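A single protein chain has been omitted; all remaining protein chains appear in their positions.
On to chain A.
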Amino acid sequence: MNESEVSNNSNKSIKKAIKISPPLIAMLIAVVLFLLSGLLPAGYSTLQGAIRQALNILRLASFIAIIGAGQTLVIISGGEGIDLSAAPIVTVGALLTYMIINGQNYLILPVLLLVILIGAAIGLLNGLGVTYLKISPFVMTLVMSGVVQGALILWTKGYYDGKVAPIMTQLVARDLIWGIPGMIFIWIIIGILMTLLLERTRYGKQLFAIGVNRTAARLSGVKVNRMVILTYVLAGAMAAFSGFLLVGYTQNAGPNLGNQYLFPSIIAVAIGGTQMSGGKGSYIGTIAGAIVIQLISSLLTTMQLPQALQQIIYGSLLVVILIIYGREKGLRS
């Protein structure tokens, strides 16, 4: 193969990559949706209004995307991987933060550590169930959700009282500099870390490997079970951390706080082009997907559609995305 051929090939692959890159498509959809939302009666009319609106959308999308970070890892790991326990873990993270910190700044770090450890422990149980007991990930994490929710009820006995620490409010909810909320900066840092984790580390390489083909990965020396368990542990820890951040924004926590973010975060991962069967995906995609789903959700809310219709639209959206991206090869081919 001579040089021109090589450059030709790489040119082709670049063109192809740009053509079908799902994160790019998602970003374009997000821009179009945002421009469309300006046409609505309740939309923005000035440039300043548009910027404010955009920042608001980004801030709301950041929670979906950060909760979707762990989900992205679990879904890339393959084997029908999915983490439904993210919802109650977010709730636990938020509630623990809310109730233990109770407005005291000095408790932030110890509580953050505790929250992340609890999330990781729940993730560990998920991972053990999925690998050694061979329980379907969906069912395992769903059952785990029930256990966590049950433990939460037993612990709080229906009584939720507390207060967020002032520093958290300052950092997450308020504007940090240039009118940009602190949450956006946290999001950018997490985005960079996630991308580095997936693209530049051994963990990332092995994660994609087990997602594509577990047998092949095992034969080439990847400790598959350990990788899967580690992935669920990471996902649990990240979900708990998301809960910690989320309560800084909502300033209030209840027993169902995390539930409303679960399905949007899964759809965000799917919109971003991460293959539901594993082995392919990116965190940039999840970020783009989170913005798209937040825009759709805002649109639906301004159109004052009933909750039920929104639910139907979300479900249908996921099916459509799956049909576009997620087809597996049939037996005939």
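Keep this in mind: contacts are C-beta pairs under 8 Å (C-beta built on N, C-alpha and C of every residue); 3 or more make two chains touch, one makes a residue touch a chain; residues count from 1.
We adopt the following convention: contacts and distances are computed from a predicted model.
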item: Per UniProt record, name of the chain withheld from view ["ABC transporter permease", "Monosaccharide-transporting ATPase", "PD40 domain-containing protein" or "2Fe-2S iron-sulfur cluster binding domain-containing protein"]; value: "Monosaccharide-transporting ATPase"
item: Residue in contact with the excluded chain [from A:V74, A:V115, A:M144 or A:L257]; value: A:M144
item: Contact residue for the chain not shown (choose from A:M27, A:A69, A:I82 or A:A240); value: A:I82
item: In chain A, positions touching the absent partner; value: 80, 82, 129, 132-140, 142-144, 146-147, 149-151, 153-154, 157-158, 263, 270, 276-277, 306-312, 314-316, 318-319, 322-323, 326-332
